[in-house]
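Report on the structure given below.
Here the complex is missing a single protein chain, while all its other protein chains stay put.
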């Protein structure tokens, strides 16, 4: 079987996870890294025996050895990096979100559309076995018609100080774009329907200094979908108990909860605190397998010359909805979403 | 200890529960029943050895033997029955809601205020040990500052046909007034804050014929409170698994869920369906003890000449908010609530 | 309805629970207490308005006002107190165990047999709704044929020091007689079969000083029943998490666990320890309702002149098995049990 040579752009926390997963795959070679910090590049080159390293994305994609690239650069670079990579005839895996502005995403979508390369978007929940199990139940009709969806993504409070620190330097884009896009994608995926109307609220009770920064520590969104499903989202940064990602689907025939409690493992501890289930503490821990599976699927698509289930339009829609949420929060009003083309 | 003689008005499903609980109390006598159906009256008279029976509330309250009355008549009669009972110098326990219209409730509140009799309102969740445990955690500060509350009340789907049947004959007043008042009361109780703004949605996917009746089978409300808490409510009639009443409180220091799953008991069954927890099937089952405790507290207040923690104003506020929810649902818009006096 | 006047003997921890439950029952009067400590008697007399108090059981049962007596005296007095009460024509409720020695229990059984008074034995688990639910599943055949039963009774470690303190003064009779009798009764009740063979082990790892006192801090028993069920018991005094009473039944068609975790209530807490379920801390808390129900059933038997389901022979058998367990532990061998008459 032919070895696929892949480059990776961005070696932050999530970039390092993708690098390891790419490296571990059989018949795939992590052949290049592109990252600003040369010392990190060097470490990864040695760890995984990577032949090439760059401090510049444009340089990496000119390397003719490469067949594919995994983009984990800051979100604001995504649309440009995707387009450049496709122009250089590289298959592209890109972390969510596809971009931060609707116009540039739309333009990117057109470039993707016209390209014959694989474009894969990193909505890893679609590769998580728990989410897949729920999706299959829905598709088999076991829950009946969906009425309500609830979806939470709450980061551990342990990271709050560091978030405040970084938010002071550069804005995160807002909690809805930064975090809720995953939940928005899940809702669209589960319902096959589009979001019509949103009302977003938020507060900063643990870190009031975020108020001045126009950031939100705990945000909610209530959404009405075209098929008359109501969805309720929580995105937050203050979970004392760990990394809480949970999704509930209420249908006319049954309900399902994915990860009602963010169990770390199958262990139950009986101690002086009561009966305790240890919890996941981070996204790399919670979605470890899903990150592996999504890259595997990317590689499968390249080999089989097929398109992934998740598309660039899915990325566009999530961002459009997230932007409407931010707008709703800032104006404190119901916002109706208009989709064009 | 002096025996308190109590009458009960209304012997529907919940009336029968109160009748039994009153009967079982030591030093309390169920001394009169008032109910339209004489055959039911007769049955209860025999079962609990009740001396008097009436088919008319006005007649019962003239009985000088009585010291207190428990009102479980249809909601639309509540304000009138409360006032009549107080005028006859009876202590009053009244089931929620205190009334269906703001003006008549306000007037009733004034009558209650001017009376020196005990007025007790049937928000039984305030007497449920699980809700009390959560309330105490909140009050001790163990959850920190509250950011988000979520509260569900979903009836078993087994009762849906019968609901549709009755809704065709006479309107329920809407799911928010009928069901959400309990959740609204919990939210006010837990936060000590008032609801400022609501957005209500609803759908009828299991029983679409409800659309014509302006009824809702699954309703949601998103609320903003004065202290900037966001609350999300679900009221519904289609739970396949039983009677689902659940409340979640998310604070800056921790989260708590009351009845995350509506467990019937402490039994776990391992069978060909998987690992199964049997579920509560009805409010009498779920809140059995709470119904006993609230009547006990009513009696305690009478004996000790004190006022219950829950007041007529709590009843007024819940109804005001529920009416705003119904309004929001019908107009499909955000509704701001103004409280006067 | 005629009021039943009942006396209580013994006002220790469990005696006080029974006293309150008797007092709270309608048409039942707690008419006398008998207890060595006069100050406790006085307190209970005032609290429940009890007309008579004695420091001597023999004196109390001569009181002709009494119709029934509740015996909660130390276990070594049970057989004698039961016989005396029956001789004075009193209905008898007696806490487990019926006695500590086989011969005197057998003789007491004969006296009970010849009497026409109600004799009720305090195996409260038979009145616990969770145990009843499991029993009904078994009787309906939902678990198929039973293969294995596991039953735990573990006291909170918080009480260990106090246990060691008392054990130094006077022997407890051994953990099997003191604690396992409840589990033995459950096993006989669930299986309708007798224990044939036992192997008991035990250790003292938290309180090694118990070794010299021939006491056991954590004991186990493995049992073979006549119907070839194997049962495994744990009785202990060192649960860090609370009061752990759990029973599992494994059948050919399913398994069931009663109180797999000793949940205090329906609340789940998400905090820095993980996802935590608070736990029951004591038998009064865990079996609060069961203690009420067993006294209610005693009163029902008196009124309806019927016999309770649990009999004196059930008491005899549990003690016989517990004695065999103690014997097995001391000799470190398999012990076969012979039942005569």
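Should a chain be cited, it is by its letter among A, B and C, assigned in written order, with residues numbered from 1 in that chain.
Going forward, contacts are C-beta pairs under 8 Å (C-beta built on N, C-alpha and C of every residue); 3 or more make two chains touch, one makes a residue touch a chain.
Source: prediction; values computed, not measured.
Enquirer: Consider the whole complex, including the chain that is not shown, and state which of B:21, B:204 or B:240 touches that chain.
Expert: B:240
Enquirer: For the chain not shown, which residue from A:92, A:258 or A:295 touches it across the whole complex?
Expert: Answer from the full complex: A:258 touches the omitted chain.
Enquirer: For review purposes, identify every residue of chain B that touches the missing chain, sorted by number.
Expert: 239-242, 244, 261-264, 268-279
Enquirer: What residues on chain A make contact with the chain left out of this view?
Expert: 1, 23-26, 49, 129-130, 133-134, 137, 142, 253-260, 263-272, 278
Enquirer: Footprint of the hidden chain on chain C, which residues?
Expert: These residues of chain C touch the chain that is not shown: 144-148, 150, 154, 157, 199, 201, 203, 205-206, 217-218, 220, 222, 224, 228-230, 232, 234, 236, 238-241, 250, 252-255, 260-261, 333-334.
Basically, only the chains that are shown with their structure count from here on.
Enquirer: By number of C-beta pairs in contact, which chain pair leads?
Expert: Pair with the most C-beta pairs in contact: A-B.
Enquirer: Which chain's C-alpha centroid is most distant from that of chain C?
Expert: Computed centres place A farthest from chain C.
Enquirer: CA centre of chain A versus CA centre of chain B: separation in Å?
Expert: 42
Enquirer: For chain C, which residues are shared contacts with two or more other chains?
Expert: Within chain C, the residues that touch at least two other chains are 263-264, 268-272, 278.
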